[in-house]
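I have a structure here, written as structure tokens, and I will follow up with some questions on it.
With one protein chain held back, the other chains of the complex are shown just where they sit.
The first chain written gets the first letter, and so on, giving A, B and C; residue counts start at 1 in each chain.
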């Protein structure tokens, strides 16, 4: 069989909204099945290379996962003066863990993902994501509900990274986007820790979940800072929020970000540096107004949901 | 991993014309690659079960291949009084061979397909098609260009079945739909043999290739009889033509068809019987007029091509 | 503005089943709106010319409405020895009326369609369908529910043609596919009349409604005869059934059909003649078996529904 596949007949349909569908050309379906919690596809798309797809949603792509994972992890890690103990909720691909372990200061990284099958598939099929981070002696992997785990644990953490699937109505992550969960996180961080969370699409006409997460975190923490990066495979801008009782990434100057990267990070970052840091937290007027306008507090009783 | 796959995100696009595309939901991609001659996909669709797809075109589906293969093989076989030696051009799935070998009269069936890789994939992945016909001692399989093979062979055949892929511009079957090829076939059949050929879509607004093949065969043979069956996975009516110097399927009465099936066929036919036979050769007026109007003779110099 | 439109960016999606969608290229949207009963689109497709679309389903196309309308009307009309009084339930485009009025024997044709807006749109935009049949002095048009109209009428009819939209769950035609409705029809036909009905897709893997309508009519009438034609714009075979206490189209020989067309029909038929008649009623074995197997009687309490 020849190497190239000129076939243009298989497509992955990403239903962005009832009114908008994107069709990604599939070069190869590497894996397709269902875990105990969700449907799982690993497909090689013509546009973005290999993609992990859970419940029909692209989680990350070979082409641009670095943009997403550096954005999720680095602002919180570099805002903290000395992150030693890190907790990751979710993070199945292992790339969040990879970004955390690139920090020389880290002594222990606890990752809790509910879906062991997905993590095993990622270990097998996505080596470019995890780069063997799972085998780092500082890494500790548990398969459990991250909220329950955190609630029952007596550990404290310097940084908590929340890297979960969308809050689908029947999905496993719905109650990990609520005020109640963030209260638990706050308790584990104490006065000196910082969290960051992937916070759904953050675009004009599609920012309700992003602004509600930011609003909820502002209620729970003294400081909450929304930010955004563009992830091509998601066909748009993705939101994140850091939250802390004391730490504020917007107070760290670009030069200081660059200096901390130099001294603390053991690998080359491809997207994140001082200027990138400054740009992500600089939000245009029409989105700032949406952030100011959305007062919603997400609770266990009234959780958000993604399309 | 659970059994069922509720995922609705992978689609196979069948480009029927520049103005019409069908999207078939994919449950599973069983195989995807390229042989020396064509792209090959074996996909499990939600609508038609497992399908063999060559160069982006569905060749046959688990759900309805019996309609296609019985229609291709049985009229010629049952019109012949005593088919002992049968030649198959193409027929990669092995289902044409299966239909031929169901005839107790058959002593030898020679199948010549250009694409060994496709035949091997069919043997492996499509057992419901071939039902081990490849292992029948009466079967003889060659991997070669069927036209060249036939030209160089000194054998004579009672029945020749032509079961080729569409005449794509760059495809391997283009020169097996021409007057020159049919002249070779005629010579191998002699006065008493009969051929049948899959002859492309046979619908109002999409019958040019069907009527041209019928017209060409009428030029080469004394008797040429176009017929049609509905194959759901092809989303329409498919054309066939029998041709012979002496044998005419429309002269075989339904009761005689049923009697010959009884005495000569060793398995149950699911679609074909006397009435089915009568129906397939009864073509409605508007298509009869198209058959009468198309005088085109397909030649090596001016071959037809499929979209 | 130039004449030709090379644009390939607008598509009509015909959701044939949850697992199969067809995309027809739109050249022009002629009309788009909602009547009191259904959504209405009149679009010019690249593949089939102008199409009437109700509730997202193609009702008929410029390219092949003649196949559908001749098949719906002519078998019943020509089986009847002297059709003078004809009733049409539905038939908004006016093409069913056109086929009825082509019969010189007809003295009165009563058409009852529920949707006046649709009929007016068809009069305006689909002149090639109705050919001014609405203005024929023998035609009488009422806007009402055809079942209620027939129930309250004291008229008797020689032929009743039922040309309704699909039985959609919320659609206006649901209770016009039931035993109770057919009993009313039988009463209006008496011993000597005949009805015909469009009876949904009639394909292998998609024949449940067709076979249930046939089964129900067999229960109500002494004679019920299912038949099928291929309508390209519907991407498949369409079913019909005639029913009568005394008249049987399969007993009319092809030559007799041709003779009756000659003496009774005042226009050229493009698809229907004696041979076409014979072909449509000749159903292949696998569909005959489905017809025999489906014993369902459709009732007002348990109506059928279309996807």
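By our rule, a contact is a pair of C-beta atoms (placed from the backbone, for glycine too) under 8 Å apart; a residue touches a chain by one contact, two chains touch by 3 or more.
In this text, all values refer to a predicted model and were calculated from it rather than measured experimentally.
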Partners of the unshown chain among those that are drawn: A, C
Full-complex contact with the absent chain, from A:48, A:87, A:181 or A:240: A:48
Contact with the hidden chain (one of C:16, C:53, C:233 or C:247): C:53
For subunit A, residues in touch with the removed chain: 8, 17-25, 45-48, 63-64, 66-67, 203-206, 229-230, 232, 235-237, 269-273, 275-276, 278-280, 282-286, 288
Touch list for subunit C against the chain that is not drawn: 1-15, 23, 26, 28-29, 32-36, 39-41, 43, 53, 55-56, 117
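Convention: only the chains that are shown with their structure count from here on.
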Topology of the chain contact graph, where touching chains are joined (line, ring, star, complete, other): line
Per Cα centroids, the chain farthest from subunit B: A
Size of the rotation, in steps of 5 degrees, that lays the CA trace of subunit B over subunit C: 180
Subunit A-subunit B separation of Cα centroids, rounded to whole Å: 53
Between subunit C and subunit B, distance of the C-alpha-averaged centres to the nearest whole Å: 33
Centre-of-Cα separation between subunit C and subunit A, whole angstrom: 56
For subunit A, residues contacting two or more additional chains: none
